[in-house]
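Accompanying notes for the structure given below.
Up next, chain A:
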Amino acid sequence: RPAVVYDIAGKNDQSFNEAVFVGITKYMNDTGIAVTELEPTNAAQVEQSLKKLASRGYEPIVAVGFAMANAVQAAAEAYPDTKFTLIDMVVGLPNVQNVLYKEHEGSFLVGVLAAMNSETGTVGFVGGMDIPLISRFECGYKQGVNWQDSSMNVLANMTGSTPAAFGNPSKGGELTRTQIQNGADVVYAAAGGTGSGVYQAAADAGVLAIGVDSNQNWMQPGTMLTSMLKRVGEAAYDSYDAANNGTWEAGFRILGLAEGGVGWALDEHNRDMITAEMEARVNEARDAIIAGDIVVHDYMADNSCPI
Partner candidate 1 sequence: MTRDTRLAWINGLMLPLLNVLTAFAAIAIVFVFINVDPIEAAKIVIHGTLGYEEGVGYTLYYATNFVFTGLAVAVAFHAGLFNIGGEGQAYVGGLGVALAVLAFDPSISPWVVIPASIMGSLLFGALWAIVPGYLQAYRGSHIVITTIMFNFIASALMVYMCVHVLREVGQMNPQSKMFPETAWLPFIHDIFAGIGYKIAPSPLNLSIVLALLFSLLVWIFLWHTRWGYAIRATGKNTTAAVYGGIKPKKVIILTMCISGALAGLVAVNELLGYQHRLMLDFQYGYGFGGIAVALMGRNHPAGILVAALLFGMLYQGGMELAFELPNVSRHIVVVMQGLVILFCGALEYIYKPRLVRFLAPIEASE
Partner candidate 2 sequence: MDNSHIAIELIDVDKHFGAVHANDKVSLTVKTGTIHGIVGENGAGKSTLMSILYGFYQADSGHIKVFEKDCKFTSSRQSIDAGIGMVHQHFMLVENFTVLENVILGTEGGALISESLEKARKELTRLGVEYGLEVDLDTPVELLSVGILQRVEILKGLYKGAKILILDEPTGVLTPQETDELFRIFSALKEQGVTIILITHKLREIMSITDQVSVMRDGKMVAHRQTNETSTEELAELMIGRKVLLNIDKSESKSGSPVLKVTNLHVSNEQGIERVSDINFEVCSGEVLGIAGVTGNGQGTLLKALTGILPLTKGSIEVFGKIITSDNHLGPRILRELGIAHVPEDRQRMGLITEFSASESALLGYHNDEHLNQGLLLKKALVKKNCESLMSSFDVRPADPNLKSSNFSGGNQQKLIVAREFERDPEVLIIGQPTRGVDIGAIEFIRKRIIAMRDAGKAVVLVSVELEEIMSLSDRIIVMCDGQITGNVDARDAEERTLGLMMANALTSSEKNQEVQS
C-alpha cells in the first residue's frame, strides 16, 4: 500500500511535485496499484500526515522535498518498520531511503543553452526559496553559462526565504520583469510553482525561459527554451517498484547525468528552437561531465560558488 506526501506547494505545482505526481500516475497505470496521496497545507501538518500513513500500514511512503526531512526523521523513528523514501534530503535511519540529485549538472547544461541563445549577453535566474539547495541550481547554471561564454552576465534573484517562495508566481513574474528590464533575455526558473509566473512574464516580453524539474516546455510554447529535468517521478516509481520486488534498500541514491537522474528536455515544443549546433554543444558538455572532464562545482559542498 504505497503512499506519498507532497510538500506544501501541492502536487500540481507543474514542476517539482508534479514530476513526482506524473511518476506516481504512471506507476498506478502500469501496476493498477492505488497510491494514497496527501497534500499538507503547512509545515506543522507534514509530520502528522506521515505518521498517519505509517500508523495505517502504508509503505513505502515517499516524502517529497527537503522540507520534510525533520518530519521523516520523527515518523521513521516512531515507525521503524515502515519504509520511507525521502527526496532531496538526508535522514540517516535504517528505514529511510534518501534520493539526491546532482541538480548542478543538469543546470550546467541549460546554462550552456541559455548562453548560446542570449543576444544581450545577460541571462537571468529566478530561484525559489533562498537555501543552499537552490543555490546549487544557480551555481551549476552560472558555470554552464560561463563555460559557454565567459563574458556573459547572470542576474539572479531568490523569491523568498520560506517554503511559500515555491508557490508565488506573482513575485516570480515581478522578478522576471525586472531582470528583463535589466537586459536578461533568457531566464531560468528553479522555483517550483513560482515558475509559471516567470514563464508568463518571459512570454509577455517575448524572451526565453527555461523550466525546471518537470518537462515544462509545453507551458509557454514558443518561448520555453527547454527544461532542466530532475527525474523525481522515476525515483518514486522505482521506490514503489523496488518495495514490491523486495529490492528496496535504505541509504543513498545519488543521481546525476551519468545515472540519468537529471537532464534537459527536447520535445516537439522546443524542437524548432534548438539548432543542431546547440544540441551538439550541450551533448559535448554532457559527455564531458559524465566522463569527468568537466567537474561541476556543487554549491552545497562548501556553500560557495566559484563564479
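With respect to how the candidates were assembled, all candidates are chains of the complex that A comes from, given by their letters.
As a working rule, a residue touches a chain if its C-beta (ideal position, glycine included) is under 8 Å from a C-beta of that chain, and two chains touch if they have at least 3 such contacts; residues count from 1.
All values derive from a computational prediction rather than experimental measurement.
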Checklist entry - chain A in this complex: which of 1 or 2 touches it? => result 1
Checklist outcome for this item: Within their complex, chain A touches candidate 1 through residues 36-45, 47-48, 52, 55, 66-67, 69-70, 78, 89, 129, 131-133, 161-163
